[in-house]
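Here the structure is laid out as structure tokens; the discussion comes afterwards.
Incomplete set of chains, arranged as in the complex.
Labels run A, B and C following the written order; every chain starts at residue 1.
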Amino acid sequence: MANEMIRMTWPEFAAAGDCVVALCVGSVEQHGPHLPFSTDLLIPYDLCLDLSDRCNLLVAPPVYYGYRSQPATGGGMSFPGTTAVSAATLMKLVEEILADFYRQGKKKFLVMSGHYENSAFLSESAYLFTAAHPDAKVMLVNWFEMVRQETLDRLFDGKFPGWEVEHASLTETALLMHYHPELVREDRIPLQEGKPFTPRPAVYPEPAGLVPPSGILYTANGATAEIGRAMAQEIVEAIAGEISREFAPA
Amino acid sequence: MANEMIRMTWPEFAAAGDCVVALCVGSVEQHGPHLPFSTDLLIPYDLCLDLSDRCNLLVAPPVYYGYRSQPATGGGMSFPGTTAVSAATLMKLVEEILADFYRQGKKKFLVMSGHYENSAFLSESAYLFTAAHPDAKVMLVNWFEMVRQETLDRLFDGKFPGWEVEHASLTETALLMHYHPELVREDRIPLQEGKPFTPRPAVYPEPAGLVPPSGILYTANGATAEIGRAMAQEIVEAIAGEISREFAPA
Amino acid sequence: MANEMIRMTWPEFAAAGDCVVALCVGSVEQHGPHLPFSTDLLIPYDLCLDLSDRCNLLVAPPVYYGYRSQPATGGGMSFPGTTAVSAATLMKLVEEILADFYRQGKKKFLVMSGHYENSAFLSESAYLFTAAHPDAKVMLVNWFEMVRQETLDRLFDGKFPGWEVEHASLTETALLMHYHPELVREDRIPLQEGKPFTPRPAVYPEPAGLVPPSGILYTANGATAEIGRAMAQEIVEAIAGEISREFAPA
């Protein structure tokens, strides 16, 4: 309980001292018939809770709503329930949250996203925040950039198809099986065959039919809780290394 | 699990049909040495989960960060950990979330806040959203406005001191004891005597010393889980009545 | 004439020195068949003119347009002529006016509103302004919070029904009778009986029929210019006290 701010009291927060504040930003986005809408928040949030066992890290209350899902990376905005906010609002929201922690003396931040589409907007939030407060530092992490290719090859027996098609697919399913088995409807994972990714220019309004009807971009068959645990360990290790490099006490 | 969107899959959402979407907006605000920062989110969120057993209600992913805490109602911004966003961003965020559910065909909304300071801003969000989408309807509820004075008198033996001083005090403590006993540090509730409320003009920057050092505005002594359950029942009953009046199927 | 800025010349302003700048924010809102649209501006503005006889106070040009009228407190937006601006614009406007006086060296501000619905937005303006200029100070006053309950009981013979229903009713009518008898259509005050206030959740779009057709929430019968003068004296006295406490010369 100690490092999860939504469960903490103010005297506990006051005792946390010169910690890194971790802000997780997710999405409310379909993740196939077997994973919940909050998948993109749960994965970084759980990774941060694990991280807080190794670093002096305070896990801030999360931001559930992220940027609009794109067909090529998240299934797009046409699946029932996928709900997003504008770029402008997301950027302001994250910048203001960082700034209000800074007001309290916090200067080290890990902004962690599980939703690829958030990336550019979180960069702008971090840029604007640190431009206004140059003695603060923000590290911006997409968890899926912290796993080595070798690891993926090993864990998935050389069948990892590349991150371009990883939405509600092997890695997210494995990580949820590890962290929240009660939220994975294993019996509803379709026997969907993955198809290679063919990039096309984005077209607006979003065309129908770009994404398999399940919402899974490739396949979730082959994911296990064990694979999820191994991935989580490697990611936590890698981020812990970055944190000690970037936020080392002077 | 069925009605808590963060745990649902998209086919479950698609099956929800013509439901009321409940959006809870909280705060990240100190609540004394015994209650967690998320108190203002947890209470409306749990009430909505209860409500969803009685109405066709879908509980949307919550918004943790709310408007700035005021000394007279929430202890103010100077307690460690109290973290807020601007009025402009909060208004935009809520308006956009409503609008993106509307894009998917949802037209009935319950916006539920547990943080008094959010009220005026949520009103503006609801105004702007329905001005743009006149066939939608938003009901805006502060849970603390849904308990009868008689009930409070009965539950607290005539010692309920009025809502003006209810921050981290009797009612919030009782409701958390009912919904989340594991989050209430009962042993840290100070033996603080309540003092009557003397309204003063608000002064900015926020002066020091307006609030007792504990962060509790009055007293939390006397709260029990039983009182919390009784309050929760009455509130859920009252909101269910309002929902059936305002959102009755034509 | 000396302290009303709209009537002053720049050498007179320059001579005012280290004064408190009073900015009044009103509304353009129906006030029954007997009071003018500018009621919510006139009352604080006239109170400030009185105040300027007692304190070193400069009364800035006023802001007529305020935030949207709510049914429960002002009759709502559906009465002919009630005209408002958005929360975002009102907040920016007031923040910028304060900041532009600050640019000229003014650091003490009284922001005075006669329209309950403005309150939260003026707070945000004051917060943002003083966050950017921490050596400035803003006191935010709603005139109706500066009258003692005992006074109201005495002046209205124990029949004061509570502020929740005071719109275009006893106190506003009395104060206008005192300050601007020529603007009160006494012959058009309906013989309306007040009804107790029953709070209900706010619903958007604004439902019809929440407010008596007159636009008066309770009753204006019983108001007199004498009562108005007594109230004005007490309010001016109270604010003068607060000013001397908060803005005392160092």
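To be clear about the criterion, a residue touches a chain if its C-beta (ideal position, glycine included) is under 8 Å from a C-beta of that chain, and two chains touch if they have at least 3 such contacts.
Quick caveat, the model's predicted, so the values are computed rather than measured.
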Total copies in the complex, given 3 are shown here: how many?
6
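In this text, only the chains that are shown with their structure count from here on.
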Where the centres are mean C-alpha positions, what is the separation of subunit B from subunit C, in Å?
29
Using CA atom averages as chain centres, what separation in Å is found between subunit A and subunit C?
48
Where subunit C touches two or more other chains at once, by residue number:
none
Once bound in the complex, which stretches of subunit C touch subunit B?
67-68, 70, 86-88, 91, 117, 119-121, 123-124, 126-131, 134, 137-141, 145-146, 199-205, 239, 242, 246
In the complex, go through subunit A and note every residue touching subunit B.
5-11, 13-14, 28, 30-38, 41, 60-65, 77, 79-86, 88-89, 92-93, 96-97, 100-101, 103-104, 183, 185, 188, 215
